[in-house]
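I have a structure here, written as structure tokens, and I will follow up with some questions on it.
Only a single protein chain was left out; the remaining protein chains are all shown in position.
Moving on, here comes subunit A:
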Amino acid sequence: MSDQQDQTMSEWDDTTLNKAKVVEATPRRNRWDETPVSKPSTGVEETPKRRSRWDETPININSGGLSGGVTPNYNAMSNGGVTPIFNNMMDGGVTPVYNSNNNNNSNSNGGSNNNKNILMQTPDPYQAQLQKEIDERNRPWTDEELDNILPSEGYEILQPPANYQPVIASKKLTASTPIGAAGTSGGFFIQEEQSRGQDFGIIDAPDGITIKPEDKVYFEKILQEGGDNDEHLSPEEQKERRIMKLLLRIKNGTPPMRKQALRQLTDKAREFGPAPLFNQILPLFTSTSLEDQERHLLVKVIDRILYKLDDLVRPYVRKILSVIEPFLIDQNYYARVEAREIISNLSKAAGLASMTSTMRPDIDSPEEDIRNTTARAFAVVASALGIPSLMPFLKAVCKSKKSWQARHTGIKIVQQIAILMGCAILPHLKNLVVIVEHGLTDEQPKVRTITALAISALAEAATPYGIESFDSVLKPLWYGIRQYREKGLAAFLKAIGYIIPLMESSYASYYTKEVMTILVREFKTNEDEMKKIVLKVVKQCVATEGVESSYVREEIIPEFFKQFWVRRMALDKRNYKLLVETTLEIANKVGGGEIIERIVDDLKDESEAYRRMVMEAIEKIVSTLGASDISPTLEERLIDGILYAFQEQTTDETSIMLQGFGTVVLALNTRIQPYLQQIAGTIKWRLNNKSAKVRQQAADLISRIAVVMMNCGEEQLLSHLGQILYEYLGEEYPEVLGSILGALKAIVNVIGMTKMTPPIKDLLPRLTPILKNRHEKVQENCIDLVGRIADRGSDFVSDREGMRICFELLDMLKAHKKGIRRAAVNTFGYIAKAIGPQEVLATLLNNLKVQDRQNRVCTTVAIAIVAETCAPYTVLPGLINEYRIPELNVQNGVLKSLSFLFEYIGEMGKDYIYAVTTLLEDALMDRDAVHRQTACSAIKHISLGVMGLGCEDSLTHLLNYVWPNVFETSPHVINAFLEAVEGLRFALGPNTILQYTLQGLFHPSRKVRNIYWKLYNMLYISSQDALTPCYPRTLDENDNKYQRYELDFVI
């Protein structure tokens, strides 16, 4: 029985994909050894060079001399366990590595000798690296290091007690540990660097490609001296080296190198033949040191050569599959996806027949994992070649009389197909169900279980369709849930749980009632898996339309809360989530008040994790269902509980409490009024807490509930809180300061500028220095607040304060976060409006001279915004004057500002178009392409703004300057040109542009024709109809009548 249980247990694990480790241990791996290429499994010893770093560093020799006599002591010590601390630190076989190393080093000073020692202990190169790093970090402190850290005064080096034996030994030892000695004075950093240089030492390969030492094994042949010298090699070897070189370039080369190599490899794939190709690729693919990116590249290689090789690949299907299949259950998601892709391509290249014949033997393999991966591989084949083509095979396998393993795998394939393909199974649903249904009554429990799981996967994939396909399995499932217990039952319940939502409401109600007795019985279960399934099924049943609330209330709720709302459920994350979701579903059915009533008192439970789960459930319920059915008494208990839970928080996980509190307060709205004093008291208390997290949470809470406080008419209280927050502006933790600023912002928003306490004229000067803070959260909140004040309360902003803010804002334009830059730019506008544009503008114009491009771009945007808010005539003269400065950046900045400016002011532009025409003329004639480009985009915005406002004269003039840029080749310039023409098309009409275009359409030079036809097409697509009257008159030729005589009609 226990054996059986174990087996069934692994059934569950299949779905969670955590079996990768086990797979590695299966004998299946041996098949890789079929490949003749050198393999890393035993080949670690082949990398002697890497290890020789020990004698490469001169410091080691030094340490070696010291350590000679000391190390044995250390050894004895760690074995004997005299100093328990050291033992703890060094367990896991770390010490021996060091020792052997040290000994050998000191004696022979030759690296090759000790290699074997180390390598045999750590066959995996990664492991070795890791281990070494751990060792290095955990090595004992030296006296010197301690001297560096601790002050010399006030500390005393104590003599150890007389009975403490190994003290002297250990002291010497610490000084002599190889690495400790290596960088004695340097502390951690220098040593780390040193070891990194040696450890991750990069090997130079041909073509300047660098590879990791771990990869060296695979590319050894071409890495050796004279690897390029092919003459004495046989053709086979030459081929091998060529492939190797190409693979190396693909794997580690630069992108152009990789592209070229990939193309070569693909083109030559048939020439090389599958054998040498796969003999090299497959071992690489299984390398432990393969990174995601590299694996992806290899997958790409395999995909391409599979496509090229096509049916040539058939003899190698087995080999490829044996390497790729284990990746189907890898822990890494990307590995699984890539493996699927390869198998899918493989099945397309090799065909169904060869795939099935290859994988057939694995179907009844005694190894569970082989069957598992085979099932997954078959599912991939089905999705690649279509389910129908695999159907006859599946039918046969699922009915196999030979062994239950085959039936099990067959049914598992169906399950995997459903999981992999989702709703794409719908057309074949009936057939798939028919194929597996007999498994429900199989004599093997494992087959029954997997069948139920397959059916639940099918039902899940089919939701909400296809109930008719499941008719035939309802009865056996039904008997099943009455007959079985434990795991078998769980699978059957899961299947029913997924089928019920597909049913019509009346049936659903009937079946829910039937299944519920069993579910309620299973509420008591201790099995984790069963618990999860029961919760899931309850959620699905309750959500079904046909189930009445009275039924849920009477039959489910009492037992449900008794069994599930217990502390233990809060400990497991998945249980926790499921329980909250299920409870929310029940609340949807019976109403939120009733459910909250049941759990509200648990807000005062002793266990914090449990309180949090209760809070989350309440938060979810209140946010979906509102607070209207919460009675006054319940309301009181709820607030009381929340306040308790809020105050009793000790862990760092604060967001749930905060969110729950905020949601409930928002939902209750004015009903919260009687409790506000108490809440405010709590907040005040917590704002003063010594833990930063608590203060931050309190401030966050204020910003969430400020609106409700205002609704409740608690203006007084808000002002009071504002005053307190103001006093806390000296906060040193940036996260907290950010939250405090956010809270102030929320208060200012609801209370208004005039009534705000502290008065804005006091608040603003306190904020200006905070703008200097480099923390993003602080910056963002502060600038929002300042912007809000400048916007709404411009009377309170003094000129000097405004300028000071402006200077701070300039720095903000460098911020990484877009939100901050945008807020800064907008604030410029508000401030300019408050204190007048002149001085702000001067500051901004000066800023155009800076080097940083992003800063300049933001400045130009700010200038444009100032122009928009303070009317363009206040800004334009200064701006145009600035253009006279013979400096590229400044002039471009001015042009860019003009571009933004005209974009923002739109129609207003008609009054300013003459003012800027000469400037744009100049820019369009400039030698610098960026000038012309920016001027073009300015013209685009101008023309779009003034369309139909009678500015054709100057626009035509400008078009004459724009047009010569038609042959520009730089992509940005030509794009700007095209956009300018497009804009002018709107303002001047398509026919004006057509007349310009006609001249080049049949030009002798193709280059001219190309761009002119592009312009023509642009025109044609956007104003096809409008062009018709204006095409040039063309005379008839021979048989062709080219005249459009209708246009000459005159009446």
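Definition applied: contacts are C-beta pairs under 8 Å (C-beta built on N, C-alpha and C of every residue); 3 or more make two chains touch, one makes a residue touch a chain; residues count from 1.
Convention: contacts and distances are computed from a predicted model.
Undergrad: The complex has one chain missing from view, so what does its UniProt entry call it, picking from "Splicing factor 3B subunit 5", "Signal peptidase complex subunit 1", "Ribosomal RNA-processing protein 40" or "Exosome complex subunit Rrp46"?
TA: "Splicing factor 3B subunit 5"
Undergrad: Go through subunit A and note every residue touching the omitted chain.
TA: Residues touching the hidden chain, for subunit A, are 969-971, 975, 1001-1002, 1004-1007, 1009-1010, 1013-1014, 1016-1018, 1020-1021, 1024-1025, 1027-1028, 1031, 1034, 1037-1042, 1044, 1046-1047, 1049-1051.
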